[in-house]
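A single protein chain has been omitted; all remaining protein chains appear in their positions.
Each chain gets a letter, A, B and C, in the order it is written, and its residues are counted from 1.
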Amino acid sequence: MSRRCCFVINNRANYGRIKSALQAVADHPDLTLQLIVTSSALLYRFGNVKELIVQDGFSPSAVIYSTLEGETPSTMAKSTGLAIIELATQFEILQPDFVITVADRFESLATAIAASYMNIRLAHTQGGESTGSIDESVRHAVSKLSHLHFPATDRAAETLFRFGESRESVFRTGCPSIDVLRGLDLSVPEDIFRRYGGVGPELNPHLPYLVVVQHPVTTEYGLGREQIEETLKAIDALSMPAVWLWPNVDAGSDDISKRLREYRERSPSTRIHFFRNFSVEDYARLLNGCACLVGNSSSGLREAGFLGVPAVNIGSRQQGRERAGNVIDVPHDSVAIANAITRQLEHGQFSKSLLYGDGTAGRQIADILSTVDIPIQKRLTY
Amino acid sequence: MSRRCCFVINNRANYGRIKSALQAVADHPDLTLQLIVTSSALLYRFGNVKELIVQDGFSPSAVIYSTLEGETPSTMAKSTGLAIIELATQFEILQPDFVITVADRFESLATAIAASYMNIRLAHTQGGESTGSIDESVRHAVSKLSHLHFPATDRAAETLFRFGESRESVFRTGCPSIDVLRGLDLSVPEDIFRRYGGVGPELNPHLPYLVVVQHPVTTEYGLGREQIEETLKAIDALSMPAVWLWPNVDAGSDDISKRLREYRERSPSTRIHFFRNFSVEDYARLLNGCACLVGNSSSGLREAGFLGVPAVNIGSRQQGRERAGNVIDVPHDSVAIANAITRQLEHGQFSKSLLYGDGTAGRQIADILSTVDIPIQKRLTY
Amino acid sequence: MSRRCCFVINNRANYGRIKSALQAVADHPDLTLQLIVTSSALLYRFGNVKELIVQDGFSPSAVIYSTLEGETPSTMAKSTGLAIIELATQFEILQPDFVITVADRFESLATAIAASYMNIRLAHTQGGESTGSIDESVRHAVSKLSHLHFPATDRAAETLFRFGESRESVFRTGCPSIDVLRGLDLSVPEDIFRRYGGVGPELNPHLPYLVVVQHPVTTEYGLGREQIEETLKAIDALSMPAVWLWPNVDAGSDDISKRLREYRERSPSTRIHFFRNFSVEDYARLLNGCACLVGNSSSGLREAGFLGVPAVNIGSRQQGRERAGNVIDVPHDSVAIANAITRQLEHGQFSKSLLYGDGTAGRQIADILSTVDIPIQKRLTY
Partner (left out) sequence: MSRRCCFVINNRANYGRIKSALQAVADHPDLTLQLIVTSSALLYRFGNVKELIVQDGFSPSAVIYSTLEGETPSTMAKSTGLAIIELATQFEILQPDFVITVADRFESLATAIAASYMNIRLAHTQGGESTGSIDESVRHAVSKLSHLHFPATDRAAETLFRFGESRESVFRTGCPSIDVLRGLDLSVPEDIFRRYGGVGPELNPHLPYLVVVQHPVTTEYGLGREQIEETLKAIDALSMPAVWLWPNVDAGSDDISKRLREYRERSPSTRIHFFRNFSVEDYARLLNGCACLVGNSSSGLREAGFLGVPAVNIGSRQQGRERAGNVIDVPHDSVAIANAITRQLEHGQFSKSLLYGDGTAGRQIADILSTVDIPIQKRLTY
């Protein structure tokens, strides 16, 4: 009988990091794809990722609105609670054999809790990686609830063994985000900016441009405004076109968005264009074509590492995460940020790294899900 | 300024396992006790532990009804979600400096999530222990969200180090449940049974009796009825008075309760008396006075180990947990259970064990909370 | 195309009051029955009505656990909130053309809110009746949210017109609860008591017995214990066998249940037998066979009125509700209660009343649902 594999997608980054596995499960003769789209993946403010998912040919089995608007620490907690309640309902209806949760978001944790209390085998990607923000704690907590692990790197797999996860449960598949980049025509389409709307001046994708993505750090809640200020100043000083993506839904997001909106309202003639979203493939093309990625998105380490694109990583959000040679780390300081960007522009392209995978993760994940036999009762291996 | 320490108590076992720490915090000049009573600790069916707490002189800062009735896997998940929503509200009001969560219940996890997303330092007792049931996964997930650990045993502390928790965050204090036993007059009061009502024949505390506590195992959901059947048969066969405590609120509890109620309704003349609850101290006396503890409660390993009381531990719920010499493990098999009880009755009292602590845990915990300085951003030590 | 009619059943009384309409919709060629079973209808403590529903041949489209245990005023409010959240999810999945909500419970209101905010036509039974308790306000609030009304009596229909409900929306069908009684073999089966378990002495259905059903009155919260005390005293004094049904899930239920349990634990040899539930038909037989119905259930006015069974109605819960000649109203006073029962025993059977319907309500409701055309935007007729 076909095994039902239920993926829960909750935001922009999530989707790109699991899309190839969705496809591989959909294509697998012994697996049935179930797909729940939830949280900010449904919201216009955060780029309505659901539309991209549908355009890619997937049909959600269910959608769950679970985002309590406000972006404070307590709304994050409450959105987690609400997501558990709603996911439990859908899991009862869908009766999945496996639930797959991605990374370290509050919805990833909600997914893990609902599945594990309901005796559904839980699989997790990105386990064993280290970062800052509450994501760090959440990622490891999800690992402790998971029955199957698909870590991206060797070191991450090693970390999971140290946690006491069993050898039989850990599969170092690499990250599905890399799969998308392999074999993709990475040339930036002429009309890429026009297709995604957004606000700001028209950009020419064939002139050098920066990409900026800066999310709040929940454990530094309240500092978001001054942190984004430094980045804005640095970008402003560099006189270079920039593609800026709005921050995700974490606590503190509103502080960042407000500052960006004020900036935009006051400097309408700037070189910065703000976007809500790109398709997974277009984001890859955009990255590949950019002069430097700036901010604290993990794509500076994952996708940009694979592509050899220079990245300037700001602050603590990615602290501890493995990276290739393409990354310069800087604090929240406009001068340091601007200097690092300048250095990266001078350096140009880095060599490609396979640190986060060789582009076969999705297929490996599907194959494992189709055959693996794992007990519902977890045990430490110590 | 006095540090606000907020404890969340959610059931009968929880309270006994943390009571001495509550007292020590209340008594500490540099600490302010905050107390949230929630979940089954508020419910008549589960012994209304709140009443005991108030009788002990504590005043709850808040009470939270969070138990979605039904005792199924999905109601457990949903109760967890609801508890997060409600705890976040109370943490916003109470503004604690530390939240202390006990053990491995779904409310323990809800507490951990609400506190950690809200950037409140989280302390955890019983981390690093191993068991069966979903408690196993939940306990470790809570550890990964916690900033401070108060493990009960040396091995548990060692497990937390292996998890990558920092040396500065782990304090092997022993279990506060042992504190209650130290220096307590353990003689069983004449009227102990009369005071707690319950149903069944009157018992004489001075004749040999058994204590039975058997909870559902969530990862074996659906088997509760046949599991309790075996225990019932064994107890029935032994012709000895028994004090039987109703099971906790986990998924599957209803199956067990129903079977016990049917038994009671059909065999009203039996030697078994069913109770909802005892005060922490009276439960200690009851244990100390009994001929053998039967079931799958951790008190067979913790309190009974310290007291040297023989225990027969049934099934997988305590599998992997450290124990002294007082425990015989048996499967869900009436003959095996009855034989093991018989062996324990023949053996009688064991020597006392300090495995789970020397009776000073509460005081140690208060002292640490009053001085410890721990960053809100967690990092693995690897 | 077949119209999807979604009924929401949330407790024992609900089911009996709508069962014939469920059947008529299931049997109708132009209608598709959808059935959501929720709240106390799922709970063992309240008689697990879902089992009866399934035994009657209906298959629930969904079950929703929505009862926050505790039975306080605030848990009632919160259970209402939770039920709205869960019902909205199910309505999105089921896409009903009509939602049918019964009477005046907090789940009836939750159903009404979820349906009306979701632009689903809402039909309501028992609108326009008057009572005490919060049910009074809730019933009328539900009427103001409803697009279709199926009142039981002429006066109730008149009340709805006064409310400004349109002539086209109000259909005086009678109460479906009466349908069950028509043509039913009302002889009490020999084994009726044995089949339903319960606690207390064995009763002989062929000797005179009382039936007692007393629910809490939410607007008199806190008085439940003394109120039930008076009833207990009266029944005790009468030396007659009694079938006692546990109270429903309203705020204050626990006070009543606790007192009944204490009574039972202390007077095990009494003539009272406590039951959780009966099938709709067996409850009708039980009523028909009893010497007098005592308490504050509306079945004293509805079913007992139709059957001509004497009823003693205690307190304010049914105040204002239409009744036939079979009812004596008394306050919460043991002497008054006992005297009224004695008078009713002396009087014996009353003549049958068609006040609450002629037994065709279910069929009428189905016919109307199959053809009615009613706008989604409500307007007052004034």
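Heads up, the rule we're going with is that a contact is a pair of C-beta atoms (placed from the backbone, for glycine too) under 8 Å apart; a residue touches a chain by one contact, two chains touch by 3 or more.
Since this is a predicted model, take the numbers as computed values, not measurements.
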{"item": "Chains in view that touch the one left out, judged over the entire complex", "value": "A, B, C"}
{"item": "Absent-chain contact - pick from C:214, C:277 or C:316", "value": "C:316"}
{"item": "Candidate in contact with the missing chain, chosen from C:106, C:171, C:209 or C:306", "value": "C:106"}
{"item": "Touching residue (missing chain; options C:43, C:64 or C:84)", "value": "C:84"}
{"item": "Chain A residues that touch the omitted chain in the full complex", "value": "42-45, 65-70, 72, 74-75, 78, 82, 197-199, 254, 257-258, 262, 265, 268"}
{"item": "Touching residues (missing chain, whole complex) on chain C", "value": "73-74, 76-78, 80-85, 87-89, 91-92, 106, 109-110, 112-114, 116-119, 130, 132-134, 136-138, 140-145, 159, 162-164, 218-219, 221, 251, 316, 319-320, 376-380, 382"}
{"item": "In chain B, positions touching the absent partner", "value": "62, 82, 85-86, 89, 93"}
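To be clear about the criterion, only the chains that are shown with their structure count from here on.
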{"item": "Approximate Å spacing (C-alpha centroids) for the pair chain B, chain C", "value": "40"}
{"item": "Chain A, residues touching no fewer than two other chains", "value": "82, 85, 89"}
